[in-house]
Structure formats: structure tokens, C-alpha cells
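Omission of a single protein chain aside, the complex is shown with its protein chains in their original locations.
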Amino acid sequence: MKRQNSQTFDAAEARRLLARGGGRRFWASLEELIDQDGFRGWLEAEFPSAAAVLTEPGRREILKLMGASFLLAGLGGCGETRSDLALPYVDQPEEIVPGMPRFYATAVPLDGCVQPVLATIHAGRPTKLDGNPEHPVTRGASDPFTQAAVLQLYDPDRSQAPLRDGLPATWSAFQDELIAMRRDWAARQGEGLRILSGDITSPTLIRQLRQLLSEFPSAKLHLFEPIGSALRPEAARLAFGREMDFHYRLENCDALVSLGDDALGPGPRQVLHARGWSQRRGESTPGQGRVTMHVAESVPSLTGTVASTRLICDASQLAVLAQALAAELGVAAAPAESLGESEHRWMTSAATDLREHRGRSLLAIGAHLPPPIQALAPLVNDRLGNSGATVWYGEPVRFSPSGASSLADLVRDISAGAVDTLIVLDSNPAYAAPGELAFSDVLPRVRERIHLGLYRDETAHLCRWHLPLAHPLESWGDGRAVDGSACIIQPLLAPLYGGRTAPQFLAMLLGAVDPPAEDAVRETWANAFGGDFDVRWRRSLHDGFVADSALQPIAVTPRPVDIPPRPPRGSDHVDVVFAPDPSVWDGRFANVAWLQELPKPLTKLTWDNVIAVSAKMAEQMQLANGDMIEVAVGDRRVAGAAWIMPGQARNTVALSLGYGRSAAGKIADGLGYSAYSVRSNSDGWLAVGSLRRVGGRQPLATTQMHHRTDGFDFVREVSADHPSLPQETHPQPNLYPPWPYPREAWGMAIDLDLCIGCNACISACTAENNIAVVGKEQVAMGREMQWLRVDRYHTGDIDDPRFYFQPVPCMHCEKAPCEMGCPVHATVHSPDGINQMVYNRCIGTRTCSSYCPYKVRRFNWFDYRAPADSPTHAAHNPDVTVRSRGVMEKCTYCTQRIQAARVAADKDGRDIREGEVVTACQQACPTTAIVFGNLNDPESAVAKRRRSGRHFVLLEELGTRPRTTYLARWNDAPKKDSS
Amino acid sequence: MPESTHYGILAEFKSPETLVEAAKRARARGYRELDAFTPFPVHELDDVLRLRDRRVLWFGLIGGAVGFAIALAMQMFTNFDYPINVGGRPLYPFSAFAVVAFELTVLFGALFPAVGMLAINGLPRLNYPVFAASRFHLASKDRFFLCIKAHDPRFDPSQTRRFMQTLGAESVELVPA
Amino acid sequence: MSLTAEESEHILPPGQSLGDVTDQLARIPLHFPTRRRWLIALALSSLLLLLFFVAVTVLFTRGVGVWGLDIPVNWAFAIHNYVWWLGIGHAGTLISALLLLMGRDWRNSLNRFAETMTLFAVVCAGVYPILHLGRPWFVYWMFPYPATMQVWPQFRSPLEWDIWAVLTYLTVSVIFWYIGLVPDLAAARDRARRPGWQTFFGVLSLGWRGSAIHWMRWQQAYRLIAALAVPLVVSVHSEVSLLFAASQIPGWHSTIFPPYFVLGAAFSGFAVVSMIAIAIRSLFHLQNLVTDDHLDILGKVLLATGLMTAYGYVFEVFDAFYSGGVHEVQTVSDRFFGAYAWSYWGAVVFNFIFLQALWWRGVRRTPWALFLIASSVAIGMWLERYMILVTSLYRDFLVSSWGSYTPSFWDWATYLGTLGLFMVPFLLVIRVFPVISIFETKEVLHDERKEASRA
Partner (left out) sequence: MTQIFSPAADTWIRLFLAGGAAVICVGTAAVIAFARSDYYTGARIHPPPQPVPFSHQHHVGGLGIDCRYCHSSVAEGPRAGLPPTHTCMTCHSQIWTNAPMLAPVRRSLADNASLTWQRVARLPEYVYFRHDIHIAKGVGCETCHGRIDRMALTYQAVPLTMEFCLDCHRDPAPRLRPRDRVTEMGWKPSEATASGQELVRQYGVRVGELTYCYVCHR
């Protein structure tokens, strides 16, 4: 019957409508669809996932919503919204309250692991992701990648239909071919069948892969992750004779010594580590001893910026340092090379602190250092009794079957002609494979090339079949968080484009026809849960993760390692280090505009990657920022814009991965250079190379041009001998009588001691407040729109500066200069002390911005809204107006959240409770650096911070009486270094 | 003959001095309804012809007062009607209101006398008897005219005309009403 | 400024009869002498005007982003040229009103075109606050009218003050100009032969007949308005300066600003008046009415106002260092050595260095020399306004938000366009109205003749 319908119903037409993508036009087209006969039948056929969703109570509305409520949902203010139309449900589920957001727990993957999230759904469309407050890893905090996932969901550049030889095809067509292929594989036991995938933690995928490999014994699985866990597995093998994950417990750590281990830097573990570190650092203020951090690194990292002592040494020298430290602590032989004077001083003080804080100290060695060196860390920590306290070891979270082999093996086999079918699972080797392997050259030699991915990327272009992968937010699936706990990924809406999930795809490989998305996952957990499946399944869906599924520590004793001598290095050569990009990671997020426009923490660069060189190097080569230079590693070379990085080791050059994409999408193509091209297979993290100046300059877009703050007191510090700042005892005199704030007086206090500059706040603000992306040229002109900026300053010697981060939102001054300047009452004060910006009253005189001493206001110079038909409008928060051309905007303290709490409180006739209003930046911050609340409530966290001795006001002398204030940073550098 | 048929008699002089002299003698003769037409203001005439009118200045004063009042009322009312906390400033900051108050004082202080002056002078008045006088166009060039209006009790076309000639006028002309 | 020297000797060459002067001046509109040169000038200005309209169209269709603005420098060319034009617009009323009250007869040869210049300079200034808006179509929100929004303008804002100040200034200038023009329109009417001209001047002159009582009331009004105009001029540019001084931005937040701006305005204004005076007198061969003595005096006034402005410069620097505010000092050093130092030193050179030549009587009395110096002052003041805006904004308090500014093509197009917006109507007015006050000139001639006869 349904099939019949789908006969009468032109599926191709439907797919075209769907694939056409684009804002209202898109939704409208879905509407048209709903009216068409046989849509549901066709839907069953083409979108079992959606159909499954439809039948599942609680999500029934999703598709209808997609058709209908997007119009209702008021893509607030984005162009000529069809506010004249109203489309009710046909059948409204009970729990739906139109206009009220709902929340679902799910997870988004990063590097194979997943980040547990809580998604905000407005009228059936996810608009915001935040860390899952229930989950031990995130506890509600998040990072930029998590925040931006929701924009990627609506990316119109995502591939929208299967392609065969680059021509539109259908899933059915693929499945037809698959039948033949399977017959072929079966005949040859899977000989010549290869599957290439990134790191996998999904129990379902693992189950399915195992099944596949057992069905076709001779088939092979190759794992390739450009970043992943770097060289940790080898290190673990050296130390323990088996693969293990290292887990830090920074919340227990009084003395942390890091050798190039950027524990607080971007990555799957950032939130976990940042929370632990800040918890310890926060506690320590009352006086449970300071956290001392000794960091040795070649390139400034977020961890380095908050260190007590920071030793700058070339990347290759770190190994020697580690060896010396291990020797000092008596777990290894002294290195052949001797240390420099400062290196030795640092090493001894580090060793002392490690010893003094036995059981509460931690030696962390970067996962990209040579495995034998890394293997020293477990020895030291074991010796100091830190194992189990500040670090523990567990089963690898990532799938690492004995049979699995590497990308290099694959390339070798292909060249040997041993591969005739290659299936690429959501991986992009054609772009990200080490240049040395020249993967894209050999790939075409494979007869049958099948690619499953979100985008039609570099690899997809080289494959016969490209199959669109459903976005995690529209998928059924599962995966493990970094702590090993299993998270269930559930769809928040039916696939926008013709995508299928990875488990669905594998099910097809296993012979299923049009497998429903949910089945594979259900099956996995049905096995796991056994009897009380329904209860535990529903609970897991609700919580977003499977209760007590986290991995348990395993008691292991590290074995001593012998360290091979370091290969000699020519004096004219430099250390070339590779690092993931803080905005686009390994390149998978390259087409997400929010991330491209996110100023990178330490350079404040947007839309580009650069070749970071030390000031000395720049001096020697007479380089200025933006000059084109070329890095040569062996016979491979890559050219990029030079960037002078203060505090970088003299002979170290830093390349960041993730740029130089050629088929990422309209946003990312052609930005920056690809560091992969000079990456070697043996060691992808440190190479010996040379530097050469090539002609020309490249314009770079930074959001902050000046970083030296010497002579100004924007950021203040306290230290052991001056533990508190001079506090203002009586308010400054003012010509005018003060305004009363009888009810709430909202205020924010930002602890500079806890800020690690991770940008979570900025990206959360972008997502929450519909902040426009303006593009590289506009950013270069100084027209970026982020309401919240994280200023980065440095003081002292440019070769060894001290770094500071200072988040600067609107100060919400009680005596606001901006308000007094506005001729039309477009920015005025509210009774709870918020500096209101009324877009619809603004005529754009920009006086407010001229008068603002903090320059926190942003102006819509052009119409920065996405084109009316862009699907990205669906990511908009309907509770926040999308600003049109010619109006000023700025941080509102997330007033929509305050109003929501206000209404909730008023409906029950009570006051707003402490913690009831949480701003987006505060919610995302993994270190609780940002605190928001009611200043009139002496018990509120913000009021408490205001009473702290470290409290200070930015530009206090201007008498603007800001509501946003700061806590000074604690300078715990030892006397001799501190200036 | 009825006076209504005449506007008056116009006598033309070469210089302000001669005009003033003539005006004096005319008044001495007892003529009261005198007027003069000159290419530029001749101050002596004001006394001779006993011209006295301070109304224009009063207009200025009133205008200024009105403007000031309007400005102050407007600014205070707007803040009274929708009281908003603007930058923590008071609702009625007179220091800030002073500016617009001053402006409007000047604006109305200038508008009133300007309009008033034209009004009292009965301008615009495009059609006026004297324009009919054959040599009157010289009044805006380099000639100075004395006029004895017809409704002067002592006005008598022939006599007055004769008298005028005795004043050393360049020309004397009877202007029809 | 002591002009007693000029007073005693005649400003106008003797031996000109009232009649000749009347005919000479009234003939200019009636039988226009220099058609060709005038047409060429008009054509060129019309091109500029066209450019203006193109620029404005682009601006309104694409948004104020077509200009080089950014955060922090979100006020630049528009406000800067607004201040510049308004400054120029000040000399007219000053010359006309102030000198009238002070009984300086020499103003009578200059006031008419000075006032005309004022009108159109103020118009040019007036369009900028509208152009620079993000949403110009809502400009009417700045006026208090009973809106259904029930939201009123915000009278604490210097911008709001400015709207009122500029509109008042424009209105009063128009009134003053027209009241002064009426008797001359009558004169032109009486000279006109063609019915067209007769009706034109007839209507505009409102039937003025030069009656003694009319003259008396006319003078009361004229002098009263003049008396009001003088403080008005001072107030208007003081308020313009408050646009900046009312903020806390270093380099703006200074008590010296009001007088500093007013003097600067007079300075640039007199400069442009001198340029126009020289141009007109050569265009219409009015050397007999706009004499070398006039140029001499203009030169002296220029020198005087220039030196006063220079004092402002000195004091501004002193102020910064005296306050000792770290940001104030920073801004001053940015002005001296920063990215836009050229605008500061340019202003100093064009405003004050060339100006010193005016110490020499010979220079003052040489039309082309005076013209060159005057134009250098106009340029100098333009640079000064640029300097005040950009060098203050591009580096304010927080180092992190320091930025830069480069005017875009459309910035320039709009600015050059306003030159056309000024020139075209100005040329039209001097075509149809007497460029020099006829009756006031005659008054001077007559008075001087009397003095001569007395002497």
C-alpha cells in the first residue's frame, strides 16, 4: 500500500526539494511534500529513521514541525518572516507547549570520543548545545566544538544525496550494487575488502565491524585518526606492555609538571581537565595550598599561560629535559646531553615540587613526544605514589582490535594491488593523510571506492560512491566519552538531507535493506541491558548516557624503558611541530563559520592558520606578521603566512593542522595552508626542517592588534606578599544622586585567575544570541560581531612573556556613557540595572560605541543576516531578535534568559532564585571563571566575589560603575622570576 | 474734489540732507501726515517725522520667552511622560536641558520680530499707490522722496503742491489713490 | 581686532555715485555679465553634485559599511566633514551680525555672499548627520512628535542638542539673510524691465517701498536678530564640540573644546569668505566695492583667529600633560607620533605656518596670495577635524580594542559630492540675487561722502 503510494509519489522530485536546502524555501518545500500523496510511504522508504522517529511517541511532531512550525517558530526577525501565516499541528502531542524550548540529552563526537550534551530544541529544531549537566565529564560545561556542532547540522554545504561517479544517485541504487559486491566478498572471504575509519568508540559500530570482519575473515580494518590520541598507545605499550589510556585527576593535583602536555588545551579532554584544574585552583584560594604548575614547552599553550613557571625550550629538547627530570627522581639514567642553566634550574625546582607533594603531584608528558620519553611519566608518577591519586590507567576507550592496521599498511597494500574495495567510514585521508604517504595518488588504484561522510570532501571526490552521512544530531548512535562512559546518541530531528547513520550503513554492508536507524543501536543495548531493557533504555535516553558505564582504573606497574639516543640535528635546522587548530581541530570543522570566526586563543587570528615563529627567528629573518615563508621537511615543502609568537622557543616552528582544504565547502575552501602535506608517517608531531622566506604577504584578520599592556592596569595581579588589592572603601563621589535598584541588581564577576582563554564562552554566546558571522574581510576591517571578547595581553620580555586572558563583555555600567549619548532612547537602563540595547529603536548614530570606554558594542555595518533562504536560520534562537542592518548590538547579560526566569518566578509569585539565571558564557565556562547573579543578595556567588580582596573594576577611574567586574590573577611565579 | 481720489503728493530730493530739511519745513508748516521713501535708512527722519514704535523689540522679547518656555516644557514633559533611567542621570537634568532651551529662545526670539516686522509694516503689499508715481523707481536708487498724504487735514492738492515746489524738490507729483 | 585705522580712511574708493553702484550691482542678476565662466563653474559643480547623489544612493542601498568605518573608529569622515562644513558656515553670520553690531562699515561689501555661503555650508553640514545614520529612514525619531511608540527623543544627548542647534542656526541664518535682502530685491525690481524679472523680484521683495517707518522697524528687527545671531554662532559650535567633549574618550574629554571649536570655526569660515570674496570680485569686476582694503582686513582677521586657534592647540597639549592622565598623554603622543601624525602635523603646517605670511601688508593685499593662504587654512582645518576624530578614537582606553581607519572610496565620493552640493546652489544664488548688499553699500558711500565733506 505504502509502496504503491511511493509509486505515485515522485521520490526524485521530493529529494530534489529536500536537497535544495535553504531556509523557508526548504521548509516550505517540506510543507508541499506533506500535502503530497504518498509522502509518508516514500518517507518510510527513503527515511526509515524519520519514519521510526515519527512512530515513536514524543517525537511525532518532528516532521510536521519541520513542515509547519518553522514558520511559526519565528525565525525571529530574519527578513520578511511569514508572520502572517499560522500553521497548527494536525495532532499535537500533549507535552508540547508552543514557544517553549524542550531539552534532550544526546552526544556529539570529537576524535572518536563523544561529548555528552544537552540540546535545546525550539519547535523541533536544535538551536543550542551545552554540556550534559548530569554527565561527570562535562557537568554542563562545553567547548567551542560542541557549541558549533549545531551550526554544522544546518550547513547547506553538507552533502545532500548519494553520488555515483559524482552524479546524483539513490540509496536504493547503492544497495542494489551492494548486493553484487557482497556476493563478490563472500566468494573471496572478503579478500581485498578494506575498511578505513577514524577512531571508534561506538559499541554499536564496534559490534557491527566485528560482525563484518567475522563474516568476511580476510577483510581488513584500517584505523586512521589525524590527531586522536597521538603516540599514547605506543607509549602505553612500552610502559605497560599493552594499550592503556592515561587519565589525569587534576582536581587532586597540588603540583603539576607538564612537559609539552597541553592538558588544558583544546580537545576531547579539555572540559574534564579544565574543570578539575579550576576546582583545585579555586579551592586553593581559601588556603589549601597553591597549585604549583611547572610547564616546559616549545610553543605557548593554554596550559603554559597559567603556569607558575614556564620554561621555553625547543621541541626536541623536551625529551632531554624529561630524561633529566626522570633521572633526578631516580627512575632513569641521565641523558647524554646536558641541560642549559635555566633548564636545569627549572628541572630541579620541578623535581622538588614533585617530591614535596608526593601523592598529590603529577608529571604529565605530552602525547606527541617520543613514546619512550612518555613512558617515563608512569615511572615517575608510580615512584611518587601519584598513580591512582592524580593519574589512573584504564582500558583504551578507543577501539583497537589486534587485527587493525594503519593507513600506511593500507597504502602499501594498495600499491601492491592487494585492495580492490575500500570503504571509508567518515574519514578524510585524501586530505589528512601524511604527505609522505601520498594517499590520494594511490587511492584511484582501488577498483571499488566507497565513502561515507558529512561532506563531499577531498576523499569523496576520489571515490566512486559518496554516501551522505547523517549529522550526529539527526542520528541514532552511541559512543564513549573520554572517561569511557557510554552515551546514547538520539536524533533531535529527521535527517535534513538524504543522510544515513554509520550504523545504518554498516547494517547495509551486513546485508540489511533500508535498515531503520534505531535498530542497530537498540540491538547493541538490548544485548547489554538484557532483561530490563525498556527501563534502562528509556533512562539512558533521558540521561544521555548509560549509568555507571564509565571505565574503572586498572592497577598496573610501569616497566622501565630504555631510551634510544636522539638523532643529531643540524644547526641550521629547526624543530617543526604540528598542532591541532584550536578552531577547526584537524579540519573536520573547517566549514563551520562560527569556528572560523572564533579568534584563536593566543593569536586572536580568524579565518586562517599561520606558521608561528619565535621573535628571535623573525628578527633574524626580518619577518613581519603575514610575510609568506616556506617550511621544508625533507623534500616536502609548504608555504604559509608567518606569525611572530611571543614566548615561542627560538628554533621551533609551529604548524597548525586543519586548513588548506580544497573540498570542505564554500566557507573553508582555500583558507590557509595544509600542514599535512609536510607531515611524515613515522612521527607526525615533530619533524626536523628548514625555513625559507618566499615572496609576498598574506592579509591576516585578527580581532586584536595590540597585546602589550605594560603601563596599564587592565589586568591586575596579587601574589603571596600582596594577597589583596586596595579596595574602594566608599563609593566615588558623583554629581548625580544614585538610582535605586530595589529588586534584583544583576552583575557579573570574572575570575581572571581561572580563565584559560578556551573560547567556550564566546562560542556559547554566538550560539545563544544569534551573533552574525561577517567573514574574513570584515573582521580584518575591525567589524567582528562577537559580543564577548577574550582579550589576550602579555607583559615582559617578548621571548618569555607572561600571558593574560581577560573576557570582556558589556560592563553594564550604572553610569553608562553610552546611554547618555543616544538621542532616541535606544540604549537605556532597566530597573534591575541592565544596560538595555533596543535594536528596533536604534537608528544607528553609533554615539554609544564612540562613548563606550570599553568598546564592547558591535554595529551591523551591512545586512549581516544569512540570505533569507539559508538553512542556517534554523539555528537561530527564536527568543533573540536577529539584528538587521544599521543597528548597534552588544551583550545583554542574556536578557532572554533573565526574562524567562522572571516570568517563571512571577507566575509562582516569588523572587528569582540564586542560580536560576545562568548566562550562556557562564554556562559554557569549564572553569567557573564567569559568575553571574544578583548583587543585592549578599549570599549570591557574584556578591561573594565582589567582597573578595582580589576584586577590581576595569577603568574604575572613569566612574562608570560597571556591573561586570573582575578578580585579580594570582601570580604564583617564584620570587626570582616574578618581576 | 474728494480726498479719496488722491494718495498724496510726492516730492523728490537729491540727498538725504535736503529731504530731512524739507521734512522739517513741512512739519513747521503744520503738515502731520508725512512719509518718506529712501533707498537706505535715514535716521534723522525718525525724529523729524516723530516716528516711534518699539513693538518689534517687544516681539523679540516675547518670542524669546515663548521659545524658552516651550523648550523647557517639552524636555521636562518627555521625561515625565516616559521616565527612563538614562545612564544613571537624573530625570530632569537642567544642565542638559539648558542647551535646547537656549536654542529655542534664539529661534523664536528671531522668528517673532522678523514676522512681526513684516506684519506691522503691512507687507507683503505688492500693489501700492506710490508705485504708480512716475519717478518712484528712483526711491530704491539714489533719490529721496517726501510724501504728504492726502488725508492730512491741511492737505490741498494745489496749495500743498506749490508748497512742495518751494522746498527745492527735483520733481513734485500728485499720486492718485 | 582694532580696525580704527581703516575706519578713518575710506574703505570704498571715493567718487562713486549712489546711482552707479545701484546699477552696477542690480545689473548683475538682470543682465548677467560673465555667462561663460559662470556656466563652466556650474557644470563642474553639477558633476560633483551628481557624484554626491551616486554616493548617497550607494550608501543608502548597501549600508553605512561602504565607508571605511569600524569599531573603534565608528565616527570618521561623516562627522569630521560635518564639523568642517559647520565651521565654515560660521563666518557668514559672524561677519554679518557681529560686525554690524560693532558698526564696522567694511562688512557691508562682504556680508551678502558671506551669509549666502553660510546657508549652503550649513546645508552641507546638515545632510551628514542623516547620511551617517545606520537607518537614515528613521531620522525623524530624533524629533519630539506624538508617536504611537510613545517614546521621545533623549534630551541628554549631545546629538539631540545638535539637531536643534543646527536647525535653529539654519533658520535664523535664512531669516537674517532674507530680511537683509528684501530692500535690495526691491531695488532690483525697480531696475528690472522684463515682466518676468519684475514679477520675480516684485513678489520676493514683498512690495518693499523704503518708507521711513518701515526702515525704522526693519532696522530694529535686523539689529535684534543680529544681536541674537552672535551668541547663537558661539553656542552652535560649542555644542558641536560637546559631541566629543561630553564623552570620556581621551583627546575629546576636555573643557577647552568649546572655545577651541568656535575659534577654529571662525578661522576656517573667514578663510573661505576670503576665497569667495576674491573669486567674486574678479568674476564680477567688483574691485571698486570689494577693495584691497577689504582683503587687507580679511587677512588680519584671518591671522588673528588663526593665532587664537593655535593657542587652542597649545593648550590642548598642556591640558593633557597637566591632567597627567595616562590615557590622555597616550593620545597626545599618538597625535604627535602615531599612525595619523600626518593629520596633526599637516594641520599645524597648513593652518599656521603659511598663515604667518599675513604679517606682511603686501601679502594681505595680493589677491592670489591671500587666496592661496586661505585655501591652505581650509585644508588645514579639514585635517584638524580629521585629527580630532580619528586620532582620539583609533586608540582609546583598552589596548585590546585599539584599531585603525582608512577612508574608503565612498567616503571620499560623499565628501567631494558635498562640495558640489555647496557650489551649485551658491552659483545659482549669485546668478539671480545681488551678490553685494546694494543699499548698505550706498549707506557707506553716503556716510563717507559726508565725512569727506566735513573733513
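Letters are used for the chains, namely A, B and C, taken in the order the chains are written, and counting of residues starts over at 1 for each.
To be clear about the criterion, a residue touches a chain if its C-beta (ideal position, glycine included) is under 8 Å from a C-beta of that chain, and two chains touch if they have at least 3 such contacts.
Treat the numbers as computed from the prediction; the structure is a model and nothing was measured.
Engineer: Any idea which chains on screen the missing one touches?
Structural biologist: A, B, C
Engineer: In the whole complex, not just what's shown, which of B:14, B:32, B:55 or B:137 touches the removed chain?
Structural biologist: B:137
Engineer: With the full complex in mind, choose from B:29, B:125 or B:162 the residue touching the hidden chain.
Structural biologist: Here the residue in touch with the unshown chain is B:125.
Engineer: Tell me which of A:99, A:217, A:241 or A:330 is the one touching the absent chain.
Structural biologist: Checking the options A:99, A:217, A:241 or A:330, the one contacting the hidden chain is A:99.
Engineer: Using the document's definition of touch, tell me which of A:240, A:839 or A:862 contacts the absent chain.
Structural biologist: Spelled out, the listed residue whose C-beta touches the missing chain is A:839.
Engineer: Which residue numbers on chain B touch the omitted chain?
Structural biologist: Interface with the chain not displayed, on the chain B side: 82, 84, 124-127, 131-137.
Engineer: Residues on chain C that touch the omitted chain in the whole complex?
Structural biologist: Chain C touches the missing chain through residues 145-151, 189-190, 195, 198-199, 202-203, 207.
Engineer: Which chain A residues would touch the chain omitted from the figure, given the whole complex?
Structural biologist: Here the touching residues of chain A are 31, 34-35, 37, 40, 64, 67-68, 72, 74, 76-77, 81, 83-92, 96-100, 743, 828, 830-831, 834, 836, 838-841, 879-881, 892, 895-896, 898-899, 903, 906-907, 909.
Definition applied: only the chains that are shown with their structure count from here on.
Engineer: What is the shape of the graph in which nodes denote protein chains and edges denote touching chain pairs (line, ring, star, complete, other)?
Structural biologist: complete
Engineer: Between A-B and B-C, which chain pair is linked by more C-beta pairs in contact?
Structural biologist: B-C
Engineer: Mind checking the centre-to-centre distance between chain A and chain C? Centres are C-alpha means, answer in whole Å.
Structural biologist: Distance between chain centres, rounded to whole Å: 58 Å.
Engineer: Can you work out the whole-Å distance between the CA centroids of chain A and chain B?
Structural biologist: Once rounded, the distance between the two centres reads 82 Å.
Engineer: Residues of chain B touching 2+ other chains?
Structural biologist: 82, 86-87, 89, 93
Engineer: What are the residue numbers in chain A that touch two or more other chains?
Structural biologist: 817, 820, 822, 825, 828
Engineer: Okay, in this complex, where on chain C does chain A touch?
Structural biologist: Residue list for chain C touching chain A: 62-65, 68-75, 129, 132-136, 138-139, 141-142, 149, 151-154, 156-160, 163, 246-249, 326, 393, 396-404.
Engineer: Touching residues of chain A toward chain B in the complex: what are they?
Structural biologist: 736-739, 813-820, 822, 825, 828-831, 961
Engineer: Note which residues of chain B are touching chain A in the complex, please.
Structural biologist: By the definition above, chain B touches chain A via 82, 84-90, 93.
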